[in-house]
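All protein chains of the complex are present and in place, except for one that has been dropped.
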Amino acid sequence: MREITYAEAAAEALREEFRRDDRTVHLSTDAPLQLQKEFGRDRVRVTPISESAFVGAAIGLAGSGFRPVVNIRMATFMFVAMDQFINQAAKITYMFGGQARFPIVYRVSVGAGMSMAAQHSISPYSMFMNIPGIKLIIPSTPYDMKGLLKTAIRDNNPVLSFEHTALGQVKGEAPEEEYTIPFGKAALRRQGSDVTVVALANMVHVALEAARELEKEGVSVEVIDPRTLVPLDKASIRESVARTGRLVVVDEACQTGGAAAEIASVVVEDSQTFKRLRSAPVRVCAPDVPIPYSPPMEKFVLPDKQRVMAAVKEALK
Amino acid sequence: MREITYAEAAAEALREEFRRDDRTVHLSTDAPLQLQKEFGRDRVRVTPISESAFVGAAIGLAGSGFRPVVNIRMATFMFVAMDQFINQAAKITYMFGGQARFPIVYRVSVGAGMSMAAQHSISPYSMFMNIPGIKLIIPSTPYDMKGLLKTAIRDNNPVLSFEHTALGQVKGEAPEEEYTIPFGKAALRRQGSDVTVVALANMVHVALEAARELEKEGVSVEVIDPRTLVPLDKASIRESVARTGRLVVVDEACQTGGAAAEIASVVVEDSQTFKRLRSAPVRVCAPDVPIPYSPPMEKFVLPDKQRVMAAVKEALK
Amino acid sequence: MPIEPQDLIEMYKTMLTIRRFEERAAREYEERHIPGIVHSYIGQEATATGVCANLRLDDRIVSTHRGHGHCIAKGADLKRMMAELYGRKTGYCKGKGGSMHIADFSVGMLGANGIVGAGLPIAVGAAMAAQLEGGDRVAAVFFGDGACQEGTFHESLNLASIWKLPIVFVCENNGYGVNTPAEYSIPVKDIADRAAAYAMPGVVVDGNDAAAVYEAAGRVVKAARAGKGPALLECKTYRWRRHAESKAFAELRPTGEIEAWKSRCPIASLERRLLEEGMATGQELADIDSQVLALIEEAVRFAEASPWPAPEDALEGVYSV
Partner (left out) sequence: MPIEPQDLIEMYKTMLTIRRFEERAAREYEERHIPGIVHSYIGQEATATGVCANLRLDDRIVSTHRGHGHCIAKGADLKRMMAELYGRKTGYCKGKGGSMHIADFSVGMLGANGIVGAGLPIAVGAAMAAQLEGGDRVAAVFFGDGACQEGTFHESLNLASIWKLPIVFVCENNGYGVNTPAEYSIPVKDIADRAAAYAMPGVVVDGNDAAAVYEAAGRVVKAARAGKGPALLECKTYRWRRHAESKAFAELRPTGEIEAWKSRCPIASLERRLLEEGMATGQELADIDSQVLALIEEAVRFAEASPWPAPEDALEGVYSV
């Protein structure tokens, strides 16, 4: 199959959906040039650095029948517009009794590893998990990027797409033919029988590396990529853990209050799954520190293959 | 002992600490009148409705040697100033290598139950748990309000105080004499041997009610109030669960990605505690919906005594 | 275009509807038939009325926490409004929103909003939609003097200006944000002066004079329809009641000031004009009042008779299909 990069996959998704539906519009502080060329400066509009205004404008556009796609660039810039995400986009469908639909895609890049320091190295998905009303996608491959983004653009709700900075130039297979990926269906990245590893975004690849390495040591690791955090495919995760009896969650966000806590909880609170759990779930996350700038420290805080392997062994103890 | 209300306790804490340290200043869209009378309009300053500006100004004040206390009023108003909390207040101590201290207290009210609808009924503490650098306190009684707030004002870091709206006029004992409450030490609200219930804010009272009711049915419930979410007294919680073998977490925030997930994870991931766990942990939270306005629906989504009792019984199965 | 007597009478009726609705809402709140919080629009009726009288059904507005007047002026249904305040299933939001979140997309009312300043960006989006649609629809957004110190005010006016969006920013300067005087929070004499910072016209109008608002708004709405871009319209007005219908909100404004503004009642002054200029008789106006009162009564009865939402309804409607 043809290979494209994660970034190209996103561009393709946008191009295809913009061709498909002329109610789509694009807002960003810097326009994707190809898209702008094809669809014009009106529909693919450059915004000033006014995130509250254009994040909110997307809501007004959506409530007026358009389907905006907003690229915020780095996730950290969401915070200057946070009210528009949390109090407006997420709540108004419900709060207005479903009178109107708000189909909006907000794209943000997440993750660390580039020595960008604390402000620019954040993976804040868990906070949105606690805010019902926005769907959350977290593509880990070019294939998923394209398929999930297309589904997101067609969804009639606000969708937040968390895209990992480190993956931009990573290549992967993606068919030329049209496809979409349903929300709420995890991808089984690798089958295994000893331990279930649930990993997010870039950590899917780290987990797979660890799994390959562990295979040599005779440990069979199953790797699950939830693909979407809201809705979360609880059934697949629980089913896998019920089989393996062990859970490791890998996420590069800070540990406390992160998505890993939710995933661990979803597993343990299910009494059928709990009964089959043979060891304590293990979280492999960044420690609770702002991400440091200097490479040795940054490398230290980000989960890597070694930490995942150690966690799997811990779970096997 | 003397009884005062939760609101009075806060006022006392402020008055005492403002007397104690003349580097304290107060910022809010409406000034506490008594405090303003005693300390003047300069130190107890009314702000326009410009949360980003005054939340950030507190950082500049703190970095310049002052000890600001900022009353945001409802937690939901934090979102218009979110960058100043997350990217600034929480990170700059670390990011600047500890050159300066940032002693700031941000007070916000949380919780639902007053038919204020989705925007004004939020308990967003878990999102701050995922952002290292801000300490989080969550007083559930007048005694705790005063003691925790005094500790917060003396702390050399940003502290966020989550104060429950429904508790404002609730009375409780608080000595006249000076006292403070250390951060990171949970309060054992009730001893019990069958099930550990960890409850937050107003839910502490709901849990205690449930515990009293359950006692009549012969079930012995231990109720733990963490008092501070960051730092979290993991040891006390784990110790209790290791004894009872069962965990119920009660929080009125939405379930997914909430503090309850973190508390459950902290318990299950500790292998010693995990071994003693006799049943699946149970979360009693609001379902994943924006809080509705109309009383029957609002009542339905908020955890109550019945749900806590049911959860305890579930844990006992 | 000179103002027609019929327009004035229509506006009179709209204002009176708002007044009576708010009086009744206050009473129902007092009697605990309405829970939560209610921010009364009494005293400010001329603003919503004068602005919305220039708008078509397909124009869009965005409102605030003090939104009943905007709803009514844009043509929302009193029954469904009152039912929403009552928290009933038949309300605009099925009882999920309440006073601060009434919306009626079918009449272009894109929602009240409990967050100060939050409506402006949303309205900018509605105006962008109008622009992309290519017709001559406009958007209008209401907000208070207090909201003018929020960042969203600045960002939104700027965005509307650089894109020449068809939108009117209607600042209802009622002199206070809760109990903080506008003069404390705002260093310039008129909020409309801030329009210059966005290269758009800034207009000050007596917000208690429906005809004046109508005419001033008419000019800027017309310009917006013609593709000439946005404007900031500052309506100087006053709220008669405390910030919200709850004793929890102290009333710290000087009594004399409140009384002085009451003597400048927007409804009474239009009434005087209608009578003085012979556009209506006392009887005709009394008839209007009776009609209005009947409508309000009907709305209350509708609300009372409406079913409560089932508790489990809370679980539905988080996402659209």
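Worth pointing out:
Chains: A, B and C, in written order; residue numbering restarts at 1 for each.
Everything that follows uses one rule, which is that a residue touches a chain if its C-beta (ideal position, glycine included) is under 8 Å from a C-beta of that chain, and two chains touch if they have at least 3 such contacts.
A quick note: this is a predicted structure, and the numbers were derived from the prediction, not measured.
Among the residues B:Gly133, B:Gly172 or B:Gly258, only B:Gly133 touches the chain that is left out of the figure. Listed residues C:Thr47, C:Ser185 or C:Thr237: the one in touch with the omitted chain is C:Ser185.
Contact between chain A and the unshown chain involves residues 29-30, 46, 48-52, 76-77, 79-80, 114-120, 287-290, 292-301.
Listed by residue number, the positions of chain B touching the unshown chain are 25, 42-43, 45, 47-48, 50-66, 68, 83-84, 87-88, 92-102, 132-133, 135, 156-157. Residues 149-155, 158, 161-162, 184-188, 193-194, 196-200 of chain C touch the missing chain (whole complex, contact as defined above).
Keep in mind that, in the parts below, only the chains that are shown with their structure count from here on.
With chains as nodes and touching pairs as edges, the resulting graph is complete, every pair of chains being joined. Comparing the centres of all chains, each the average of its CA atoms, the largest separation from chain A belongs to C. The distance from the centre of chain A to the centre of chain C, each centre being the mean of the chain's C-alpha atoms, comes to 40 Å. Rounded to whole angstrom, the centroid-to-centroid distance between chain B and chain C, based on C-alpha atoms, equals 37 Å. Computed from the mean C-alpha positions, the centre of chain A lies at a distance of 29 Å from the centre of chain B. Residue positions of chain A with contacts to 2 or more other chains are 52, 83, 87, 94-95, 132-133. Residue positions 91, 93, 95-97, 101, 113-115, 118, 151-152, 318 of chain C are each in touch with at least two other chains.
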